Structure formats: C-alpha cells, structure tokens
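Can you keep this structure in mind? I'll have questions shortly.
One protein chain is absent from this view; the other protein chains keep their places.
Our next item is chain A:
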C-alpha cells in the first residue's frame, strides 16, 4: 500500500482512522482550534517565536548521543539515543505544550486544561502555563497521583491545580474523560492542551506537527555524525506522540521504523496495554482508532507498570501506519522494560523513563541481530527521575536488587 503523506484529510481522517467523534458542543471550538492552527503555522512570527522558545527556554536541539558502551556490549548495530530526556522538564512533552500554549495565547484564551498519566504532560503544561501566565488545571487519575507523587508536587509548585479523577480505573483514560467533560462545559474560555497524538481532529495532526522536531533534528544530526540516515529507528508508543514526532520525517525514507507498546504482564494475559496487538478499531476520546474493548464495545482498562503507556487507545495515525505496514509495532513487558532501564543506567549513566525503557528493551533485542555497520536510533523520550520510586518498589516486590 502506498503511503499518503497528506493525511489527515479535511475530515481529519487517516484513511478510516481519526475524525471528530465528540459531543456537538465541541464541534465549533474544534473548528476554531483548527483554523487558528492553520493560520499560526503559516505565520512566520508565530513559527519564529515557537522556534526561539524551543531553543532559549527548552534547550533544543537535544543531543543525539552515541551509546558507546551499550553498542560494544551488545555487539551489533551502532546505537544512538535521541536525548528528549534533556529537554526542559525532562521529556519530549514540552515541545507540544509550548506549541499549544502559544496557540492558546494567540487565540486569546487565558485558561488551559490538560490530562496526564505519568505526569510528564501535566508538568509540561503547568510549566508553559506558568511561563505565559495562564490559569491551569490538570486532570489526573487518583491511582496515577499515587504512582507519580513527585510530578504532582512539581505541577503544584508550578502553580497548577491537580484535579484527582475517581471514575473508572483512575488512570489516564479516566483523566481524559474528565478533561473532555470539563472542556465541554468551559470551551468558550478554555484551551484544552492534549498531551498526545490522540483525541478529535485537529489534535492528532497538531501534536504531530509540534513533535516532528524530534525527527527533523535527528535527521540532521545523524547525517552530520555518520554521513547518512540510520537503518532502524525505535520509539515507545502509548498515545504515540514521541514516536510520531520521531517517525514522521522518516516515513518516505528507506528506514525501518518500530513502535513499541507496553505488554505489561504479557500479551497473553489480561494485563497489558498492547492496543495495536490486541485491540480492534473503535472510537475513544473523539477519534476512530485501535482500541482495547470487550465484545460489547465497552472500553477495557489497560495495564502497564508505566503510567504513561497504560492507555486503551492509540493515535489514529499509528493505526493507519500499522495497517499500511509502514511501521512495525512490537511489544515489551514490564520485566523487559525494567531490565533495559537498569542496563542503560549502568552502561551509559543515563536513567531513562520507564516509557522510554520499553523502546530501549526492544532496541537491545534488535541490535545484536544486526550488522555492526548498521545504525539504530532509539528515541529516549524522557528521563527516569520521576520513576525511581516505582522501580525501587518493583524490585523490592520481585526480591531483586538494582
């Protein structure tokens, strides 16, 4: 199947995926965001301002690091890490939050809302809200609040209000439901900053446009460092924003792309978040995509040790890329991810986020099967400071040591 680079179309579709499946109340606000985004991206002043903020505030470009020790130990492909962990606030999330916050300001909105799972998008949104003087509410599942206390405190320190969500399984899905319900009520003066390439059109496109800087920089950097494109690129996928940001600029190149989902305790168990492997097309949070659900169309609760990956849906563009065969989607268990996290920490002196550790784990399996003249880039989407408690607890429960 040929790849269409012009997606989404006018209806916000990537073939059958995407669209706008939302209450009527949100249709006009979504058209307004769509129009504002189009104007902003065509406005040199907006683009320059965003570029300046990304450089001077966030610290871009982030480095592309050769993982020398890892490469030598695994004895296969040359492994490079795209260091989104060095982005301000510690993850790729800020690229998008800065873009959407500038858009909110341009649209005259003074209040923003966001949903968060692991807390990285919440922290990024709270950060830009503080910077641009916006009132900020972040919806977060009660269970995630427990898992990510440090990030909750960071958001509060930044002046945001963290709103606990008690419905459902009290994780990202439920936080997103609450954020959408709140937005339905307050759409006239609030901008909703969605944290991944999910939700109704134009969000999947908008977030991709703000995240593609990851892939654009990688392309330039790798050519400077090794004189050519890599053969393989790996990124983790929950909603899929770091992955689409990394993949998009490479879609038309001869580069193998791998998205890595969380399979929790295993795809053969009930406790996983492997949406593409185990889901069926359906509608979640305003978008048609692969979805974990029961036979009656009730959305089921995903599981992963990573609060950032346990989402029952996935960005509609990933659903399209899976069906078109352009990207290969694999999955990694909790155990494999933690092992990769510890491995990278000891090999390179870099503690990755548990989300990113899923991509690393797959890359570490793949690398030894490849020739030493091949290059493999892993998107290190965030740093692991927020996760050290979870890792410690995991190891204690397993009776293992770091």
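Structure notes:
Note that contacts are C-beta pairs under 8 Å (C-beta built on N, C-alpha and C of every residue); 3 or more make two chains touch, one makes a residue touch a chain; residues count from 1.
Quick note on the criterion: contacts and distances are computed from a predicted model.
You can't see one chain of this complex, but its UniProt record names it "Tryptophan synthase alpha chain", from the set "Carbohydrate ABC transporter permease", "Peptidoglycan D,D-transpeptidase MrdA", "Tryptophan synthase alpha chain" or "Response regulator". Interface note for the absent chain: among A:3, A:27, A:47 or A:388, the touching residue is A:27. Touching the chain that is not shown, out of A:56, A:75, A:188 or A:268: A:188 (per the contact rule at the top). Between the chain not shown and the residues A:159, A:266 or A:282, the one that touches is A:282. Hidden from this view is one chain, which touches chain A at 11, 19-29, 167-168, 173, 177, 180-181, 184-188, 280-286, 291, 293, 295-300.
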